[in-house]
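The following block contains the structure, expressed as structure tokens.
All protein chains of the complex are present and in place, except for one that has been dropped.
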Amino acid sequence: MTAVLEAQGVSVHFGGVRALAGVDLDVQESELIGLIGPNGAGKTTFVDAISGFVRCGGRVALDGFDLAGLSPHERALRGLSRTWQSTELFDDLTVRENLAVASRRPSLWQVAKEMLGDSAATSGEIEQALELLDLGWAQDVMPGDLSQGQRKLVGVARAIVTQPRLLCLDEPAAGLDTGESEELGRRLRALANKGQSMLLIDHDMGLVLSVCDRIFVLEFGKLIASGKPQEVRGDQRVVSAYLGGAAAEVSGP
Amino acid sequence: MAATVLEIEALTAGYEEAAVVRDLSLGVGEGEVVALLGANGAGKTTTLRVISGIVHPMAGRVVLAGQDLAGTSISARARMGIAHVPENRGLFFGLTVAEHFRLGHRGERLDEEAAYRHFPALAELRDRRCGLLSGGEQQMLAVGRALARHPRLLLLDELSLGLAPLIVERLLPVVREYALESGCGVLLVEQHIQLALTVADRGYVLSHGELVLQDRAEALRGNRDLLMASYFGERATATLEADT
Partner (left out) sequence: MQQVLLFVLLGLGSGALIAGIALAVVLTYRGSGIINLATGAIAMLSGYAYWSLKTGEYGGVHFATAPALLLTLVITLVIGVLIEFVAFRPLRTASPLAKLVSSLGVLLVAQASMLLAFGTDQKPQPTILPQGTVKVFGNTVPEDRFILAGIVIGIAIVLAVLYRWTRFGLATRAASENELNAQIAGLSANRLSLGNTLLASVVAGGVGVLAASVTQLDTVSLPLQVVPALAAALLARLTSFGIACAAGLGIGILNSLIDYFSTKSWFPTDQGVPLPGTKELIAFLIIVLAMFLRGAALPGRGELVEQRLPEVPRPHNLMTPAVAFSLVCAVALVVLPFDFRQALVNTLIGTVMALSLVVITGFVGQISVVQLSLAGASGFVVSHMAVDAGIGFPLAPICGSIMAITLGLLTAVSALRVRGVSLAVVTLGATVAIVNFGFINSTWGGGNTGSPVPEPHLFGLDLGPRSAFRGLDGSLPSPVFGWVALAVTVLLCLFVAAIRRGNLGERMLAVRSNERAAAAAAVNVRNVKLLAFGISSFIAGVAGSLYAYNFGSVSADRFDAVTALALIAFAYAGGITLVSGAVFAGLISTEGLIPHALDKWFGINGNWFLLFGGVILLFTLIQHPEGIAGAFYKRLHRSRRPGGRGERGSLFTAKTPAPAAER
């Protein structure tokens, strides 16, 4: 069976800055993978690289298909969906329309049909995504009127609504408190159990250590550890570079 | 208790016609760290926005060191010594890290070295444009810049947002010491409740815009169930310890 995501030797340079230096990472079918590391380690850059927003060296394959040369929207069409650390919603559209943009992939023909009054049947995807994150109440609200955590969740909903092969979440729990992030964790876990493959970046160790199947740890653009949560938590390098006392506080899954 | 820096009396505020914060009263003393807690959308950010003048109150007063702030502009409040680290970090993407520390208002000199002391990682990023920084690096810059201003009142919205656990662990005690040493009052919004309560002197819990619980930090920390319940809007009936 081929991996959902197979990244080999991914490296990224910005002028003189080396943000990623040959990172190998794989995500298997219905796995929930964590990606952690100190600030500036290159986690977001990794997601930018695989989703086509920055140019990278190495090989990135989705379901065995090499993504080299594809533009961001083509990668999204192939099933690589992502959220943004800085949320990045469409501020001119309501929450529901934000999801609708992502959920439909119309051809020119469908656009023409829609113009003639044949409004495309709204599939249940939007409802499902809204329900998954309890955002039904907010569907007609403009994103600018939401609080930070609420906006984050809209971003997650917009990424989920496409029913992607791989879902990359960049700090979805930032701005959520402990209880809320636990609840988000439960829902993400349930999603993974239903077969959704995910790559989760977050600094909330309670969340990452408790829901992920495997965890990769980056530091200065290089992998310094990977493995099951317990292994990573016990790794001395990870503790000194990143976890600190958090390793001790969080109880295992 | 030391002299109060900030005093909020019966504050009601919100957006358009809707009140998001209702009848809130709280105070922050000199050298004191006060945690403002509550679930998402409870109105914490709104409260901080009112204090720094971004949102106008519908009713109630905000008093800084004995002076009513009604009618004072945002920038004038900042010059009076309020340093606000807003939810969006309040940075300028087009300026480099170092330039952020040259950006004081008239007559103000920012203590750049202090910021680098608290966040050594920043020193190496001196000449990088802020827009290119990672999320956590931006947060370090935002907090570092606020500390470098030596304010009278520090408003920290989501202090640990995007910061690695190790950094958060080091940062919170720094805030604690900073308040004690400089005598500045700190109003702290922080999602890691337990962490926040280890460094705070007192805590207030908001739920749906209303104050439901206030107490000394140890007391709140010790009573997790009450705290969780209050998050979901049950007004605490427990006796409030007198905050002396």
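Letters A and B name the chains as they come in the text, with residue numbers starting at 1 for each one.
Here is the rule we use: a contact is a pair of C-beta atoms (placed from the backbone, for glycine too) under 8 Å apart; a residue touches a chain by one contact, two chains touch by 3 or more.
On a predicted model such as this, the values are computed, not experimentally measured, just so you know.
In the complete assembly, the contact with the undisplayed chain comes from B:E17, out of B:E17, B:E181 or B:D225. Only one residue from B:A39, B:V143 or B:A179 touches the chain missing from this view: B:A39.
Seen across the whole complex, the unshown chain contacts subunit B at 14, 16-19, 22, 39-42, 52, 54, 73-75, 78-79, 84, 86, 88, 90-95, 99, 102-105, 108, 129-133, 208-209, 232-233.
On the side of subunit A, touch with the chain left out of the figure occurs at residues 48, 51, 53-54, 71-73, 76-77, 81-82, 84, 88-94, 97-98, 100-102, 104-106, 110-111, 114-115, 117, 119-120, 133-138, 140-142, 145, 149-150, 153, 158, 162, 176, 180, 183-184.
Everything below uses one rule, namely that only the chains that are shown with their structure count from here on.
Look at where the CA atoms of subunit A average out and do the same for subunit B: the two points lie 29 Å apart. Subunit B makes touch with subunit A in their complex at residues 15, 39-41, 45, 87, 121, 125, 128, 132-137, 139-140, 158, 160-170, 191-194, 228, 231.
Subunit A meets subunit B in the complex at residues 14, 17, 37-40, 44-45, 85-86, 145-150, 171, 174-181, 203, 205, 241-246.
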